[in-house]
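First the structure, in the form of structure tokens, and then the observations on it.
Excluded from the complex is one protein chain; the other protein chains are retained at their positions.
The first chain written gets the first letter, and so on, giving A and B; residue counts start at 1 in each chain.
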Amino acid sequence: MKLFGKEIQLQDKRRIDERTKVEKLSTFAFVLLAASFFAIPLMWLVLAPFDSDPTFRIKWPNWGLGNFSEMAENPYAYRSLMNSVIFSAGSGLAVILVGAPASYVLSRIKFAGRDAFLYILLLFSSIVTGSAAMVPLFLLSLHLNLIDTYQGVVLVLTGGLIPAAIFILKDFTDSIPKSYEESAQIFGASSFRILKDVVTPIIRPGLAVIFVWSFVQAWGNFLAPFILIRDVNKQPAAVMMYSFYNDGGQAVFRTVAAFSLIYTIPVLVMYFYVNKKYGFRFYGGIKG
Amino acid sequence: MSYVSIEKITKVFPGGVRALDELDLEIKDGEFFALLGPSGCGKTTLLRTLGGLESSTSGKISFEGKDVTFLTPGARDIAMVFQDYALYPHMNVLENISYPLKVRKFSKEEINKRVTQASEALSIQMLLDRKPGQISGGQQQRVAVARAMACTPSLYLFDEPLSNLDARLRLEARTFLKQLQRELGVTTILVTHDQSEALALADRMAVMDKGRIKQVGSPAEFFHRPANIFVASFIGSTPMNLLDGLVNDGKVSIGSMSFDIPEHASTARTGDQVVFGVRPEYVSLVSGPGSGIASGVVKVTENLGTHYLVTADCNGILVRGTAPDGSEPAMGDTVHLKPEPGRSLLYNKTSEDLY
Partner (left out) sequence: MKSKTIKGSRAARPGNSVLGKGAATAFLSPSLIFIGIFLLIPAFWTLYLGLTDYKLVGIEALNPSFVGIDNFTKALNDPQFLSSLKLTIVYVLGSAIFGQALLGFVLAWVLNELSPRIRNIVELIVIFSWIVPGSVVAFLWFAFFNKEEGTLNAILGVNIDWLLDYPMLSIIIFNIWRGTAFSMLLFSAAIASIPKSHIEVARVAGASKMQQLRNIVLPSARSYILTNLLLITLWTFNDFGPYLLTGGGPGGQTQILPIFIYDSALRYLDFGYGSAIAAIMLFLNLVISLIVLRMSRKGKK
């Protein structure tokens, strides 16, 4: 018989059964293989931090929490984590403060060229990446005296995150009916009142997601602080992690093990939080 | 004395769409006025313009003689109930109802008094601490109305307030709304696409099409004397018979049939192309053929409860009539349909207006 213009063989039942068995087995084998591929390297992160004698190899630990106290004694470890918090929270906050008002305007106000603007913004933000723009960003920071400063890195990170944040928030705001604001207008509320009483509370979930997303992006970002920060006391965990195993041949294993886990945990927590509250499965913003 | 006066209101959207075309309308103080029409006719645009949510391109709107055309919505002393109710999800029912009062800076005691009054009038006192997401659609609708009521505005605007309710609830809410408006005595303008709703609720109504008003009048006028073919085909729960014909020597000939010219159409002359209209409710089955009677073969019968809608093919022309339950014909039967004298209407085919 024909389906979509192509011939299909109707299989006889016996072959279907056999086929299905083989299919099932190969599917199972594939899934097992894939899961192992992803799981195995992760095992180190789960086991080594609790191993009093960690090495490169994934092995059953000699259980103990000594690595964490050793890490705590390393001045750079703790400080870099604090720096990461500053960079990430700072970026998250900046993204919301700058991006939310813009998304609101772009969602509610139709002006000539709005759609063209959004399209070009999308295009530009995909093209001008951290790698492509590292030279001018470096020079910019140099000229503005932002090298080796917290604000410099936060600004650069925020700048990179704003376009995507605006897209997602605008999409989210679009889904909120205008009748909320219109009814408040009819009641005589001023613009400020409407934004405060009606708009902000309703947009809050979107803001939370964007904050978390920005935080996580900044938390893991290596390139910006790598280029812009010289002072080792200001380096965030992303760069410090690299320094630990790159500088000096023998990695300081115990500290590295504990450090990688501590550095990873906040991100895991945030992922679970967002997933629980809002469900992760592909958020707006991705359009054909 | 009119409460709302609409003079030559025109609204052209960027892109050239003429949503409102030089509309003139007067709405009396205290009346329940319905704006009816198919989607895209401009009724919602007119309502929003009255509310100040849209600005008109030209024309003037007055409330009780005062020009409000350029006033912001908040300054017009009105309240609006939206189709989706617009209840703020993060506030509970009490906070929702008191919100406009807070904005207008009423005192705490006054707010309490008004909220209590409104929630009792709409029987929602027990819902005050719930959030909108926790109450049913029908309850949400009443909260929206309560919120509007609490402001004691001089004008109510309702944008399809019943469309989101399911059929059963809608009928109950309809009765409730009419009674409420009677009691409050405040001018109310309601937009709907449901003609039975408009007929049931309104004191007077207007039918709109493509930005223009096709007819203004009481529901009875609309039902018995629709002023043009558009209105005739729009109003009525059963589709009206609208048959093309020709005036010939004092009679209207439609195919091989011939009917008397209705009394109102005294200016109809021989040779005029006309449309003969009569509601199926006023077309009954008689025993045999004759003048002024359409004879044909039954194609469909539809059960409407107390009677049947009979559609008959009379030599290629479909004519509809009604037969009481119990005496309905079967498909294929030959029937003779007679329009009740005095209930038929004649329209000029070119102008589409009533003679």
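Keep this in mind: contacts are C-beta pairs under 8 Å (C-beta built on N, C-alpha and C of every residue); 3 or more make two chains touch, one makes a residue touch a chain.
These numbers were taken from a predicted model, which means no experiment stands behind them.
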item	value
Contact with the hidden chain (one of B:Ile6, B:Leu36 or B:Leu53)	B:Leu53
Sole contact to the chain not displayed, among A:Val22, A:Leu123 or A:Val232	A:Leu123
Contact partner of the left-out chain, one of A:Trp63, A:Tyr242 or A:Tyr273	A:Tyr242
Chain not shown, touching residues in chain B	49, 52-55, 69-77, 104-106, 152-154
Absent chain, residues of chain A that touch it	1, 3-4, 6, 8-11, 23, 27, 30-31, 34-35, 37-42, 44-45, 55-58, 97-99, 101-102, 104-106, 108-109, 121, 123-140, 155-156, 158-160, 162-163, 166, 178, 181, 185, 188-191, 194-195, 199, 216, 219-223, 227, 237-239, 241-242, 245-246, 256, 260, 263-264, 267-268, 271, 280-282, 286-288
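The rule is simple: only the chains that are shown with their structure count from here on.
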item	value
Intercentroid distance (Cα basis), chain B paired with chain A, Å	54
Contacting residues of chain A [partner chain B, same complex]	177, 179-180, 182-189, 193, 197-198, 201-202
Residue ranges of chain B touching chain A (in the complex, touch as defined)	51-53, 72-76, 78-80, 82-84, 86, 88-90, 99-100, 103-104, 151
